[in-house]
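First comes the structure, then the notes that go with it.
In this view, the complex is presented without one of its protein chains, the others remaining in place.
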Amino acid sequence: MKGLHVVGVSHAYGDNRVLDNASLMIPAGEVVCLLGPSGSGKTTLLRLAAGLERLQKGRIVIDEKVVADEDHHVPPEHRGIGLMFQDYALFPHLNVLDNVSFGLFGQAQNQARRRAMDMLDQVGMAHHAENHPHMLSGGQQQRVALARALAPEPKVLLLDEPFSGLDTNLRGEIREETLAVLKASGVATVMVTHDPEEAMFMADRIKILGHNGTILQSGRPHEIYYHPRHEFVAKLFGMMNRFESVVENGHVEIPLGRIAAKSLDDGCPVEVLVRPEGVTLKSDGGERSGAGAPVDVTSTHLLGHDNIVRVRLGGDEDNGKELYVRVHHAFEPELSKRITAGLDPDYAFIFSLDENGEESGQKTLNEAQPTRPKAAE
Amino acid sequence: MGLLETQSNQREMMMVELTPSFLLEYETLDKDHQQLADIVNLVVKALDDDEAEKCEDLVAGFVKSAKAHFAKEEALLAKAGYPNVKKHQEHHKSLNTQMEHLLEFAKMAGENEMARDSLRKELVFFLMDDVITTDMDFKAFIEAKGNGGDG
Partner (left out) sequence: MTRKFSWSWFNVWSVGTVLIAAAVAAPILSVLYIALTPGDQIWSHLASTVLPLYISTTLQLMIGVGIGTLIIGVGTAWLVSTCRFPGRLIFEWALLLPMAMPAYVIAYVYTDILEYAGPVQGLLRDLFGWQTKRDYWFPEIRSLGGAISMMTLVLYPYVYLLARAAFLEQSVCVLEASRVLGRGPWRSFFSVALPLARPAIVIGVSLALMETLNDFGTVDFFAVSTFTLGIYDVWLNMNNVAGAAQLAGLLMFFVVVLVLAERFARRKQRFHHTTSKIKAMPGYELKGWARHLSTIGCALPVLFGFILPAAVLGGYAVIHFEAATDTQVFRFAANSVLLSALTAVIALAIGIFIAYGVRLRNERIVKVMARFVSLGYAVPGSVLAVGVLVSLGALDNGIDGFMRDTFGFSTGLLFSGTIAAVTFGYLVRFLALSFGSVEASLAKITPSMDGAARSLGHGPFRTLRRVHIPLIRGSALTAAMLVFVECMKELPMTVILRPFNFHTLATYVHQYASDEQLGEASLAALGIAGFGVLPVIVLSYAITRSRPGYAEKGQPS
């Protein structure tokens, strides 16, 4: 099947293990993001796929051809890959057109030029063909680098933090353009990033790599965000409100409400992570059936499209605990009214704190129980 | 490049094919995988032929077969003494959510274009990445056992 197939790849630099039995499949036309902190081996995986690094263990297959295993190493120039670097790596001594036609050296010159101009046209850089890289802005360089990587029609495109060099204003725009170009070219794309938002935007599928180089979770962006299987994955997307509790009658109780804990046994100590947008604030709704907890608002921070509100729990237990809340409208607390914080269980995740793990003997802390939180009540 | 061209590209490429790198070289399991792949291709074909209403039954069958396959595989691995069998079991278990989503997509496929797109994509990833590629973890173990597993 066409695309990039990485099977059981492990890699170490000396004693430092950066990849542990990583496998992935990227069909042609799809974008897969490798998301992880620095040192998680994501860039190594990219370099191994590109052939810039010699494979130690496992196998790499591109369009049904084995390009690397323990004995064989097809050099990068024979793999049919495209590569785009964080620093774009445009050749400073060549102009834009020559950069883009650099990979087309087997073709007749005018044919290569035509193809290069075509690509430049696609990324909207045709009018800069004669310029040298140093005359271009970061965003323009990024576009040229993309055109250059795609010009030879690679089977697999590897992107290493392709947007990290751009300032935030530009990033969104370029991201969108890049995605359109990628989808149009039908190439199998692997993108390495440490920015979860970027991965969510670009990816058909996200693969989360942990510190020790294992793949912690794979799935659609939606899956990763709403059904994190690891505490680590849940925390990738920023601040979380953390509670500790114990499973009772198949449920977990926290000050904000009750959540179903399907697959955990009663008595199991758990931690509950609630995304800031999972905390709901209601003014003057205090009389409703005990759901939620009274809170005091300590500060609000306007971010534009939404707000961060800090509130302090006022109950007996967890007295004084601060919560981060994200609300999608301007939030002006009416000081005279009581505010109640509730819970949207779609944004709350339960992980077992039981280190011994009754169910599986050798379970580590990180391998918490997958749960599908059900409606609280 | 036009939108039409793009889509036809994708269609052609989304057909699933178990080329050598996807084979465990253990006949029982490879057969299962092939059977699942056949269903995926039927779904893809149904989507391409504007017969999305067929998807619901097909995907239900797919999920049933997949679960049966997982059970068979776990039993086989346990019997063979595969050391990481627990881990693999948990992996299978963690796919439950995704299978639920597949069923939801299939149900909606008749009327919702986004559901059709997601179904096509997710089904392929689910089979090729989550099921088969992850099974490669124990390929070396099976090979070391030196058992072709015929029958």
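Some observations on this one:
Note that the chains are named A and B in the order they appear, and that numbering of residues resets to 1 at the start of each chain.
Assume a contact is a pair of C-beta atoms (placed from the backbone, for glycine too) under 8 Å apart; a residue touches a chain by one contact, two chains touch by 3 or more.
In this text, all values refer to a predicted model and were calculated from it rather than measured experimentally.
By the touch rule given at the top, the unshown chain touches A in the complete complex.
When the missing chain is restored to the complex, the residue among A:G8, A:G103 or A:G213 that touches it is A:G103. Interface note: of A:P37, A:P75, A:G238 or A:P269, the residue touching the hidden chain in the full complex is A:P75. Annotation: of A:D87, A:D121 or A:E176, A:D87 touches the absent chain (contact as defined above).
Touching the omitted chain from chain A are residues 47, 50-52, 65-67, 69, 72-79, 81-83, 85-87, 89-93, 102-103, 105-106, 148-149, 152, 154, 158.
Following the convention adopted for this analysis, only the chains that are shown with their structure count from here on.
Rounded to a whole number, the gap between the C-alpha centres of chain A and chain B is 23 angstrom. Those residues of chain A that touch chain B in the shared complex are 1-3, 5, 7-8, 21, 23-25, 27-30, 59, 61, 64, 66, 122, 183-186, 204-205, 218-220, 223, 227, 229, 360-362, 367, 370, 372. Residues 1, 6, 9-10, 13-14, 16-22, 86, 90, 93-94, 96-98, 101, 118, 121-122, 124-125, 128-130, 132-134, 136-137, 139-140 of chain B are the ones that touch chain A when the two sit in their complex.
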